[in-house]
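Then we have subunit A:
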Amino acid sequence: MTTLDARVVRRVHPGLTIDATIRLGDEIGVLFGPSGAGKSTLLRLIAGLARPDDGRVELAGETLFDAARRVDVPLRRRRIGMIFQDDLLFPHLDVAGNVGFGLKGAGRPERARRVEEVAALCGVSALLGRGIATLSGGERQRVGLARALAPRPRLLLCDEPVSALDLPGRRRLLDRLRGVQQAEGIPILYVTHSPAEAVTLGTRLFLLEAGRVVAEGPPADVLARAGGRASLLHLEGIRNAFAGTVAEHEPGGEWTRVALDGGPSLFVAPVDLPAGARVDVEVAGDEVMLAVGPIAGLSARNQVEGVVEAVAVHGREAEVVVRAGATLWLASTLASTPAAMGLSVGLPVTMILKARSVRVEPAAT
Partner candidate 1 sequence: MFDDLGPLWLSLKVATAATVGVAVVGVPAALVLARSRFPGKGLAAGILALPLVLPPTVVGYLLLQAIGRRAWLGRWLEEALGVVLVFHGSGAVLASAVAAFPLFLLPARGAFEAVDPRLEDAARLLGRGEASVFLAVTLPLAWRGLAAGLVLAFARALGDFGATMMVAGNIPSLTQTASLAIYDAVQSGDSRRAATLALGVSAISVAALAFVQRTLPGREVRP
Partner candidate 2 sequence: MHRATSLALMTLLAFAGCSGRPGDAGPARAPLRIAAAADLQRALPDVLAIYGDRDGPVAPPTFGASGDLAEQIRGGAPFDVFLSADLTLPKALEGEGHVEAGSVVPYARGSLVLLVHPDVAAAVGSLADLAKPEIRKVAIANPEVAPYGKAARAALEKAGLWEPLQAKIVPAGSVSQAFLHVEEGNADAALVSRSLVAGAKSKAVEVDPALYPPRIQGLGITAKSPNKARAREFVAFLLRGGGRRVLAGHGFAPPQP
């Protein structure tokens, strides 16, 4: 089992010193915090792109950096993969060239095989011959992911890779990351300032504030406990985004039913797509209503059963995270509502959505 055991210290500028310990096993760890907390810098220090003033970084039992014993393994030998907010693909190489870049030294057939293997894992097999200028943002990030994974790194670092992507692109990349973690079994350290990503992706969250880890643990827990820190949780206009399939159309044309992957079915306004078509589904967090206890008589078509995963209050608003099947939903409410309703982790709730609140688009390829 590969493990990351890192403690790094660095004085970034007079206002910010980073002093953090990160321990990660075979899992996805999320490095979470507001902008300016030093998340990206911390990631770069662990990667070796910046030099720590002090500390020790150990990966899979090998010491990559040790200030006291003057050990500093050069980047090319660390076997760490990284993906970035700007994908940083090589513009002069095509997709296959980018993906295979780290595989120098292997024989040509071996290289080709690994490129195909990792391209399939990241869902970019169809793109292999293309020039990178023709790719969409989401495609570029997935190519970047394939490139980082091809040389079988022992650790994958992700520096806010989805912030420049649209929602379907985000979802696709995060799905791939989860798949990758399971397939390759390596630790992944993921930097974000979005609570939605933190909760949907990670199994361990490190809350970073002014360069220090102030809390650590399962994401939902940490976020819930952090609810009182108004500065930490930044509300970004939460949208719920899912993938699904058109299931059936009401013969009279009143509604269409869409089945979400791993989740509930929703009634939506009629969609001009055949049954079986793949779609991207979106619901604004503002439009998810919550109910506790039995409901009698509602006009809204959709009543989805779920369980409260987390509650985060910040300022005048609150976020409630609800799990329904394999899907996680975020509902926004006024700050006092969760307490007034007695919402607590583990409580069964019903989410209520009007058919019109659910936006359906054909799945982007």
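Assume a residue touches a chain if its C-beta (ideal position, glycine included) is under 8 Å from a C-beta of that chain, and two chains touch if they have at least 3 such contacts; residues count from 1.
Selection rule: all candidates are chains of the complex that A comes from, given by their letters.
Bear in mind the structure is a predicted one, so any value in this text is a computation, not a measurement.
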item	value
Selected neighbour of subunit A [touch, this complex] from 1 or 2	1
Subunit A residues touching candidate 1 - in the complex, by the definition given at the top	47, 49, 74-82, 84, 86, 88, 90-92, 101-102, 104, 133, 147-148, 151
